[in-house]
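Shown next, in structure tokens, is the structure this report addresses.
All protein chains of the complex are present and in place, except for one that has been dropped.
Labels run A, B and C following the written order; every chain starts at residue 1.
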């Protein structure tokens, strides 16, 4: 099973970069998973963006701390089984955090988790949550894919090694910068610390630089807006998972810099 | 001028990986800069390790928050002009944070800075510190190299764009994971969010996994020790800087996985 | 000189509590200083609230991180010399952080500073900023009053002892809970870690409890609103400062629980 996993896509430029790449890769992969926490204007997701992403060929969506930014998500998340929020949100939180799904006749589990270090101390332990979900889903399928949305490299690597041999694939999201440590761990789990974002590359993690720089220089609050005027970058990973064993056979970064005029010719 | 810049080297395995790579690259590059904050047993640096690194061919050393971990550093840092600590430590802190140096007849400035977000709120503003140093060193040389030691991707990218067109090269350290966003910014500054660590690859950012995992699972303090029994990874960047303009012409990651038996044959 | 210093007043209930207390104390004290960062709807200050506070008899206003929440503050802060924001905001930030003022013929300095630990790493060092301001204002008056707006007790006590013998009074704000450690330090500086808030007492630091509790239980964002339906509490300190020496002679907490019907009879 060939998976294209995509990290945080940032607003409209992120969606455009995704669309541009999917045009070429949609038919070459079996499964497309995208982290959508910043897909609508950089903050959260709307129903309209959700549908736009589905129509591009996104199969499943994961997310993270920003999933709640657009309030309308509360209205549709429960009726969108292909849109996950981190599974270690406590009981009573809308939406679901994992599921067993099927694509092209292959069953697999998709789990979304969130780290707590420097991110949100109010969540349940992601390691323990994984154990519990693993006990359930490993009865059903050897293919277990985890989007681990977290800030620190230590929590991500610790989780990767913790899940090594149990998960098929653990990929990080949230920092918006792709890491170059993609690897197959000793137990067969594909791992990367962060897939990175898709959006305008000359930006501060997808946002207009000036406001962010001003924040660091003056210390006063700023309004952050998605950078839209620059050329784009797409970041994702291509992963081949053995359907019998659930082991990752190959994990490879897919990075494309896309000039605005390239984009123009394919977008309608 | 061809620069090999290396991120956090973790204890003995980090030093071994560095030595292995320098054997091949030492003569191919003009300048070798290494971040040494974790070079001695994973925490800080000793005089002995400093000398070991010099004898391998390391020209200059940068560092970060862990530079103070081995107390003996206070004794030799003032007499080691090639060992920097972040320049935005307040007045009165031992050591120096930048300098104008010469190698093979080429003068260049090397600046070490540290971010504050999620790292240390007690430092001076790294953006303002850069401005001040820039005013001074840019009188002397167009070649200005910055090791920006920081935790968050937003502070690193914000700084990169802030320094774009002024610094020749801004490379990040501290997270111990190499990023795949090496690029030449619009103003000609070479940039990468993090060079990544050198040490045992199957580890939590260089340390034995079990203690770190235990910390995340149980919440009680653990003793962290350098992982030493696994194969190694080396992470660095190769950067060509134009000596007249100070612009980066090429920036490329250098990553090498090194098996323990490969190592054995070259180490004495 | 008798000073009534008041901490964070939370929205309308905070302003009501202040008005109620000032009715009795306004004529008994020489100087009224109020922290206004939460005075307008719990977040920031408006021109209208500023004028309401002036008309109650507030002489000077200090603030903290929330001062920027209502955007209109940018329009009037530069023309309101009696409204301070922390002095250790970097250069270029609107408003002023300290001043030498006169009341009833007595000249005094009022300084607003903000801590950085767990609060905002983008500010200048408050200790060093104090040194600089102290050198200037101590030429003019021995009476130096500091509102130190900070999160941690260690940064507050460290600053208090640091300024002991130089400041007349160092009082903390920001945590919204009054502390019971008011004391005259060995050098003559009056000190309290936090003056505490004024607002509805049965609340989470002035806000409606349910949303805050929900945040801790479910981890998802909540809209915080000022609690308005409960009885009130007023927290302040009464401080006598010797006008010749600038030493604090007496520091005492002033706390009043005010029932809603008591309030009704005095408010119009």
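Criterion: a contact is a pair of C-beta atoms (placed from the backbone, for glycine too) under 8 Å apart; a residue touches a chain by one contact, two chains touch by 3 or more.
Nothing here was measured: the structure is a model prediction, and the numbers come from that model.
Just so you know, the chain we are not showing touches A, B, C across the whole complex. Here one chain is not drawn; of A:8, A:124 or A:194, the residue touching it is A:124.
Residue in contact with the omitted chain (choice from B:68, B:127 or B:159): B:68.
Considering the whole complex, the residue from C:66, C:85, C:149 or C:176 that touches the absent chain is C:176.
Interface residues of chain B facing the missing partner chain: 68-69, 89-90, 92-93, 120, 122-123, 215-221. Residues 118, 125, 127-128, 151-155, 157-159, 161-162, 175-181, 183, 185-186, 193-194, 196, 201-205, 209, 212-213, 215-217, 235, 253, 255 of chain C touch the missing chain (whole complex, contact as defined above).
Against the chain not shown here, chain A presents residues 90, 116-117, 119-122, 124-125, 128.
Basically, only the chains that are shown with their structure count from here on.
Top contact pair of chains, counted by C-beta pairs, is A-B. Between the CA-based centres of chain A and chain B the separation comes to 29 Å, rounded to the whole angstrom. The residues of chain C that reach two or more other chains are 90, 120, 122, listed in rising order.
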